[in-house]
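Report on the structure given below.
With one protein chain withheld, the remaining protein chains of the complex are depicted in position.
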Amino acid sequence: MLRSYEGTRYISDKQVIVLDIGSAYTKYGYAGETAPRGIINTEIKCPESRELRKIYSYKDEDDLYQLLVEFLHMIFFKCVVISPKDIKIVILESPLIPSKFRNTLAKVLFRHFEVGSLMVLPIHLVTISTLGVDTLLVLDVGYQEATLIPVFEGVPILKAWQALPLASKAVHESITREMKTILSETESTEKLIENIKVRTCFVTTMERSLKLETDNPFKPPPDVKYYTTRTFEIPGSVREKAFEVLWQRDNDNLSVPTMILDSIIKCPVDTRTQLAENILLIGGTVMAKGFASRLKTELLYLLNSELYKEKLKIKTFKFHTAPSKPNYTAWLGGAIFGSVDLPSRCITKENYLELNRVPDWVNLIDNRKDEASNTI
Amino acid sequence: MSDLMSPSSRRFNIKIGSGALVCEEAILKGDITIGSHTVVHPRASIIAEAGPIIIGEGNIIEEMSTIINRISPDDTGTPVQIIGNYNVFEVDSTCEASKVGDNNVLECKAYVSKQVELTNGCVIGASCSLRDEEVVPENTIIYGSQCHRREMNDKPYPQLGQLEYLMKMLLGYHHIYKPNMPPPKTESST
């Protein structure tokens, strides 16, 4: 066997760069390492207008192209300090990413930076490699939206995907609303709100949450004095209510916990118990204090509710812990995968320049089941 | 500096402790007491507007820095501004705080308003300002453009070496006020 590889970390000729360009933060680093080298805001100073712009705030493809050129230039020469020409890059992508974005990204990488090869990996699937398991229900709660795709025996069950705009952005909006009387509009920058969230807010228990809106709620947690250029107090109620938006069911009766249950219902019956007992939470928002325990209570509560009682016969939910912090677990998956030499799964420069497109699961050309495909 | 006032009348309200070094080019107005071994650089201003200012020992008050006991409408009686020992007021800092403890540092362009009380060992970083009413806990450092705060492990060391150096250097190049206060009794008794 290939035991000779064991122990010695084999240094390949070229470093493989792993990038996870999220809508709020970009995680960058080298394949084969245990953590990203850095996590930075996905934004760049526009050279013409000199204002800080988020990459995802692009107007059209040309605009995105220019933003990505500037942003990746910074990543290559200031962050990972490597000449991009002819290197291998691993990009992690959400399956719901607009094809405009992924095509432009590939164009920038191949045409502007002339990278050697590109491996595009779907976030939910690649996460399984951080655990060494092959059945996993991956819930990613990031900035823009929460997405979920179950993976069964190494195969994503795309039919059961879920996505809701219930993530950091919604939490920030809710905090901004609550703090309106304390912070003026110019003061409540996203950076400050985000820091308030991370440093003071938490996900309260379901028991307390149910009483929050009633006439006799529990005593709110203590207020927190926050110092910045001005000193102000963050009311305890704001701290407690910040994440409530993720659990309140909307008009369609949807919330973060229902995503998990709805997705399990959409999966084949035989897979359900296994999926429910293999849940992994990733994304920065799940790092909030009390998130996992609240999710579990909500799930167990919903199981016994009218909505799901008949449909689901699951008793327990089990959660995995990845050898990483949740906000870079997907990156770690990419870093593990990127260190494996898999030329057949890469798009090479030659290939790209010839075809001028990136394979995509929504495209029929790439979804044909050809003879050589190694499925059963 | 007001030219109308003769040096003697100016000095009338100003008590300078023994061993203190107060340059004549410093702007001093009102009832001011400066403790021994304190250095006041030229063009530093100490303005006792609302009431007297009492400055302790071993402070360094650098050029363009301002210590002011400002008149405010909600004053009752005559407020006294008390500044402790071994504080450093760096270039162009402004201190209006009613009470300053010991071993504090106001870095360049720092600003501390009247409602604030500085305890001991605090550092107000360059260009940081404190405007809201509070008592700053001991060993706090405020730094950076966002006025981040942290508690330091150690308080800043008293600038003894710098004091000694200034005593020598400033004497050689500036006219200074003569100390007019007898040395404190505690010192004379020992």
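Letters A and B mark the chains in the order given here, with residues in each chain numbered from 1 onward.
Here, contacts are C-beta pairs under 8 Å (C-beta built on N, C-alpha and C of every residue); 3 or more make two chains touch, one makes a residue touch a chain.
Quick note on the criterion: contacts and distances are computed from a predicted model.
**Q** One chain is missing here; what is its name in UniProt, given the choices "Exosome complex component CSL4 C-terminal domain-containing protein", "Translation initiation factor eIF2B subunit alpha", "Elongator complex protein 5" or "Dynactin subunit 4"?
**A** So the chain that does not appear here would be "Dynactin subunit 4", according to UniProt.
**Q** Which residue from A:85, A:211 or A:309 sits in contact with the chain not drawn here?
**A** Reading the full complex, the residue touching the unseen chain is A:85.
**Q** Out of A:204, A:255 or A:285, which touches the unshown chain?
**A** In the complete complex, the chain left out is touched by residue A:204.
**Q** Which of A:44, A:64 or A:125 sits in contact with the chain that's absent?
**A** Going through A:44, A:64 or A:125 one by one, A:125 is the residue touching the chain not shown.
**Q** On chain A, where is the contact patch with the chain that was removed from view?
**A** Here the touching residues of chain A are 1-3, 5-7, 9-11, 15, 25, 27, 32, 34-40, 62, 66, 69, 73, 76-78, 80-85, 110-112, 114, 122, 125, 129-134, 152-160, 194-195, 198-200, 202-205, 208, 218-219, 221-227, 266-268, 270-271, 277-279, 287, 289-290, 292-294, 296, 316-325, 327-328, 332, 336-337, 339-342, 344-345, 349, 353, 359, 361, 366-367, 372, 374-376.
**Q** May I ask you to list the residues on chain B that touch the chain which is not drawn?
**A** For chain B, the residues touching the absent chain are 123, 125, 140-141, 143-144, 148-154, 156.
The rule is short, and it goes like this: only the chains that are shown with their structure count from here on.
**Q** Hey, which residues of chain B end up touching chain A in the complex?
**A** Touching chain A from chain B are residues 129, 131-132, 134, 142, 146-149.
**Q** Quick check on the complex: what are the chain A residues that touch chain B?
**A** 227-231
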